[in-house]
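Here's the structure, in structure tokens; my notes come after.
For subunit A:
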Amino acid sequence: MNALLVTLLAPVAGALALAVLRPLRWSGWVNTAVSALTFAASAALAWQVAEAGEVAGYSFRVDAFNVYLVVLTAFVGLTTSIFSRPYMRHVCETGMTTERGMRIYHAMYQAFMFTMLLALTTDNLGVLWVAVEGATLATVLLVSLYRTAEAVEAAWKYFVLCGVGIALALFGTVLTYFAAQQVVADPAAGLTWSILFAQAGDLEPSVMGLAFVFLLVGYGTKVGLVPMHQWLPDAHSEGPTPMSAVLSGLLLNVALYAVVRLKMLVDGSLAATASPHMAGQLLMGFGLVSFLVAGLFLHRQRDIKRMFSYSSIEHMGLMTFAFGLGGPLATFGALLHMLVHSLTKSAIFITVGHAAHIAGTQTIDKIRGLIRTQPAVGWSLLLGVAAIAGFPPFGVFTSEFLLLTATMQSQPWLTVALLSGLAIAFAGLFRHLHPMVYGPAPEGQGPVRANMLPVLIHLGLVLWLGLSIPAFLAGWLDRATQLITGAHLL
Partner candidate 1 sequence: MDHLVSASSAAALFQALLYLAAAPLLVGWIRKVKARLQNRRGPALLQPYRDLRKLLAKEVRVAHTASPLFSAAPYIVFVATWMAAATVPLVAVNLPTAAVADIIVLVGLLALARFFLALAGMDVGTAFGGMGASREMLVSSLAEPAMLMAVFTLAMTAHSTNLASVIDFQLSSDFALRPSFLFALGGLILVALAETGRIPVDNPATHLELTMIHEAMLLEYSGRHLALMEWAAQIKLVLYGALIANIFFPWGIAQSFAPAALGLGIAAIAAKLLLLGAALAVGESVLAKMRLFRAPAFLNLALLLALLGLLSHVILEVGA
Partner candidate 2 sequence: MSLTTLPLLQQFVLVLAALVLFTSFVLLSQARLVSAIHAFAWQGGLAAAVTTVVAAAGGSTHLYFSALLTFALKAVLIPWMLHRLIRRLELERYVESLRWPALANMAAVVLVIFSYWLVLPMVQQELAFTRNIVAISLAVVLIGLWMMVVRQQAVAQVLGFMSMENGLFLAAVSATAGMPLVVELGVAFDVLVAMVLFGVFFFQIRQSIDSLDVDRLNRLTETAEEEAAGAEFDATPRRSQPTAARPAAMAEGE
């Protein structure tokens, strides 16, 4: 329990401190230190969970499913904060934001981490909603940090779309609570996920079915599912790069996590009705459409960050599809994919930040000859894209292979769609990537000071996961699979 408290309270304390901290030089360091503390506490929490099975109490509940996301969140938060310290100082020096903006940035960074961790660890569906909405509120000012017309527009779109989406999710939550009141005696416990899950079979199916539609549309907006994805490329491309890394790497995961938790409830409730797989089918539909549409849109992008945000939509679609497919194999693959996608995508965004920095623009057509200019950045980008596109030695290949196998087993025809989607996305990525990394560098383009350590760690981990999944991690994911589907894979 103590580890959990530290995990949650460290970002709160950090946010409060960073909001008032005066000498700006220290902010980056404090930010990193707080993130490191959070990561250490989350690791301790994971240890406790590994020993005890789950840590629960005070309407928090950490089990095998969410603890690995907690660790992942804290880890990506830490590496991104390492990257963001010099990056944001550079941003401030070039006058794109003010001192006040920097204070907002650092405070909101920690506030965002807090809402993410709260959403993951809480056992209360209402608090989950509050936390996910809080994540929007924390990040929306960061998207408009640069105050350009585009940034303000992106932030407004992000705010309004996610606000509306999340409002619909609240309606779904109210409906869930309504269904729960007919079953659970104590009204205060009516939103507690674990209690509801224990009695899921008694929940009124018609209410839960309706509730899930609203919840899926609501949290799905945050996942970036097509057609509610409109905010995502804008927010990613206009916000500061560290923000893009954590949005893609963490926020989307957390929203998907919420969807999966709720699907577990609805599946239990609908089990005895005529359409027991309604939730799964909805997820598969939304997921597949997002996957294919985003793959196609990859081709048309001219902004490098927009391109990778479409790649995020594509991968979230794939995971959503896999969770909808159900079954141990697909679920295991989806869990692994969440992990490797987060690591790879945040590494890519960090690299992209440096690349844009080198070229002085985010326009793909103007980023040229990265390997010649600064080999570390060029190679990182090349390897990162290779990893995200699913090249063999990397972990994304493993998880995608598992997903394809699972699809082949239960819905063979959809394998064709998945394979062609992967091919389209692959082509889209490499079509843009090739001229950016190879070829001669434009005149006057020189290397910049770049901290490639986070990228190396992330890509190294992804490579490791692709070569061999360590036993403890496999066991962990297997326990999570067992929680979600009720069956072990291994």
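Basis for inclusion: all candidates are chains of the complex that A comes from, given by their letters.
Just a few scattered comments:
What we mean here is this: contacts are C-beta pairs under 8 Å (C-beta built on N, C-alpha and C of every residue); 3 or more make two chains touch, one makes a residue touch a chain; residues count from 1.
Predicted, not measured: the structure shown is a model, and the values here were computed from it.
Within this complex, subunit A touches only one of the listed candidates (1 or 2), namely 2. Against candidate 2, in their complex, subunit A makes its touches with residues 90-91, 94, 96, 124, 126-127, 129-130, 133-134, 137, 140-141, 144, 146-157, 159-160, 163-164, 167-168, 170-171, 174-175, 177-178, 181-182, 187-188, 190-191, 204, 206-207, 209-210, 227, 230, 233-234, 237-238, 240-241, 293, 297, 300-303, 306, 353, 356-357, 360-363, 448.
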